[in-house]
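Complex shown without one protein chain; remaining protein chains in place.
Let's look at chain A:
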Amino acid sequence: MSTTGGMFAVLKEKVGQVLVPGDEFCFGAEETISLSESAKPERAVCGPGLRRSGDRLVVMKSGVLRHKPPLTFWIDSQQKRYVATKGETVIGIVTARAGDTFRVDFGGSELASLSYLAFEGATKRNRPNVQVGDLVFAQFLIANKDMEPELVCIDGSGRANGMGAFGAGGLLIKVSLGLVRRLLAPNSDIRLDLEQLFPCELVVGMNGRVWVRASSVQQTLIVANLLQSCDTMTTQQRQQLFRRVQQGAL
């Protein structure tokens, strides 16, 4: 999508501000075209929460406008309800067996289907060892609003790549999607702080579900409570809390 220099500058100005659905950025907001500046059309890439409508850029979700140079703009919004998207890894709970597939609840509007053959090394004779009530870490193969979502526990080349059934011991908690994205970011502060506290095992699903296991039940509960309260804290408050826990635990 091309824009004149004017709209790009307006967008950049608003980075970090809170926008609501209905806010628009117009093409051709300037009446006069400067003759001295070269009228080179600039492009902008719309990320989640922004949409092009005719010659306007319309905001669709309320949140903070973010920018990633050189061209990408998106709205960072808080959400708890998960919408299935192809390629995302989620934690699901197996609720039933239906013929050759499992029915898995991932927190969406429908149950997803997970085929018996979608596990590493599974054949028609060699069934995977998954019971009703188990947790599975899987990714979406089909996920759109018209069809039933389908999960698989293997990647394109047929390897498990960390996916599959798990969950002996440990605790499953529900957090907001924003916290999940912060946990999964490349150099996550929260993860670094947690590492210094206790050694623990974490499985993070993009549907807002996190599974925690530490060496004792008490430590598991502490980590679970810390993660849930991290959601609405600033960085300083969080670091203060972690420090207090560390001193209290020792």
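Heads up, the rule we're going with is that a residue touches a chain if its C-beta (ideal position, glycine included) is under 8 Å from a C-beta of that chain, and two chains touch if they have at least 3 such contacts; residues count from 1.
Just so we're on the same page, contacts and distances are computed from a predicted model.
Q: Quick one: the chain not pictured, UniProt calls it what, "MAGE domain-containing protein", "Codanin-1 C-terminal domain-containing protein", "DNA-directed RNA polymerase III subunit RPC9" or "Exosome complex component CSL4"?
A: This omitted chain is identified in its UniProt record as "Exosome complex component CSL4".
Q: Using the definition of touch stated at the top, determine which of A:S53, A:Q131, A:S216 or A:T234 touches the missing chain.
A: From the options A:S53, A:Q131, A:S216 or A:T234, the contact with the absent chain belongs to A:S53.
Q: Of the residues A:T72, A:S109 or A:N144, which one touches the chain left out of the display?
A: A:N144
Q: In the full complex, which residues of chain A touch the absent chain?
A: So the residues of chain A touching the missing chain come out as 1, 51-54, 142, 144, 146-148, 150.
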